[in-house]
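Of the protein chains in this complex, all but one are displayed in their positions.
And now, chain A:
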Amino acid sequence: MGISAKLSGLFQRSLGILVFALLWELLPRSGLVSAAYLSPPSEVLGAIADLVSSGLLFKHLEASLYRSLAGLLLAIVSGVGLGLLMGGFRRLEALVDPLLQLFRQTSALALFPVFILFFGIGELSKVAIIFWASFWPILLSTISGVKQVDRLLIDSARSMGASRAFLFVKVVLPAAAPSIFTGVRLAGAYCVTALVAAEMIGAHSGLGFLTLNSQEVFQVPSMYAGILLLALVGLLLNAVLALIERRCTRWRRGLRADA
C-alpha cells in the first residue's frame, strides 16, 4: 500500500470523528443546546489541560488504572488457571457448569452491595467487582478453548512421554490461546464498565469519581473530560490486549484470511 493510499485511508476513518466533533462544538455554541448541559469539545480539552497542570489527572488515572488492571489481571490468572483445570477434567466441569451459568448471569453491579458488605467501601470491594465482571468471560472461553483442543495433539505429546504439566502448559494452553484471548478482550470491555460503576459509589479518586463528582458540583466541562478519558482508557486497554494477543498468536497470522 502506498503512502497516499494510507493517508486517504486515515482521512476516511477520521472523517466521522471530525464531523462529530464539529457538530458537538457547534450545538452548544449556537445555543441550540444549552452550554450548561453540553460543553463544547474546546472547553472539554481545556478542562483536561487544567487537570493535567493541577496533577489531578494523573491521580485519577492512576487510581483507575490500578483498580482495573488489578481486577483484570487477577481475573486472567484465576480464570485461565481454573479454566484449564475444568476443561481438562470433564467430570468437574459437568458438576459445576450449571453453577457457572448462574454466576455468569449474576450482574457484577447487582453484587456490589454484597462486596461492600464483605470488603468495605475501600479499594478491595472495587477490585472485587472488576474481578467479578472480568472473570466469567475468561473462565468460560478458556473452558471452551480447552474442550476444543485436538485430541491428536494431546496424544502425540503423550506418545513422546509428556508429563501432565507439559501437556497443560505447552500443548493445551497454546492450543486454547485463541479462544482464551477472545474472552480476555471481552473481559477488558466489561472491566471498564465495572470500573466506572465502582468508582461512582463511595470513591474519592478515579475517572468515574471525577465524572460523577464534576456533575455534582456543576463542573460540566470536567464531567465530559472524565467521560472522554474513560473512553480513552477503554480504547487503550483494548489496544494493549490486542497487541498482546497478536504477539502470542503470531503463528496464526498466515492462517487468517485478513492477514
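In this section, a contact is a pair of C-beta atoms (placed from the backbone, for glycine too) under 8 Å apart; a residue touches a chain by one contact, two chains touch by 3 or more; residues count from 1.
In this section, contacts and distances are computed from a predicted model.
A.B. asks: Which listed name, "Ring-1,2-phenylacetyl-CoA epoxidase subunit PaaC", "Benzoyl-CoA oxygenase subunit B", "Dehydrogenase" or "ABC transporter", is the one UniProt assigns to the chain that has been left out?
C.D. replies: UniProt protein name of the non-displayed chain: "ABC transporter".
A.B. asks: Among A:L38, A:A162 or A:I201, which one touches the chain that has been omitted from the display?
C.D. replies: Looking across A:L38, A:A162 or A:I201, the contact with the absent chain belongs to A:A162.
A.B. asks: If the hidden chain were put back, which of A:Y37, A:F218 or A:W251 would touch it?
C.D. replies: For the chain that is not drawn, the touching residue is A:W251.
A.B. asks: Thinking of the whole complex, not just what is shown, which of A:V96, A:A175, A:A189 or A:L212 touches the missing chain?
C.D. replies: From the options A:V96, A:A175, A:A189 or A:L212, the contact with the absent chain belongs to A:A175.
A.B. asks: Even though one chain is hidden, which residues of chain A still touch it in the full complex?
C.D. replies: Residues 150, 152-153, 155-163, 166, 170-171, 174-175, 177, 249, 251-252, 254-255 of chain A touch the chain absent from view.
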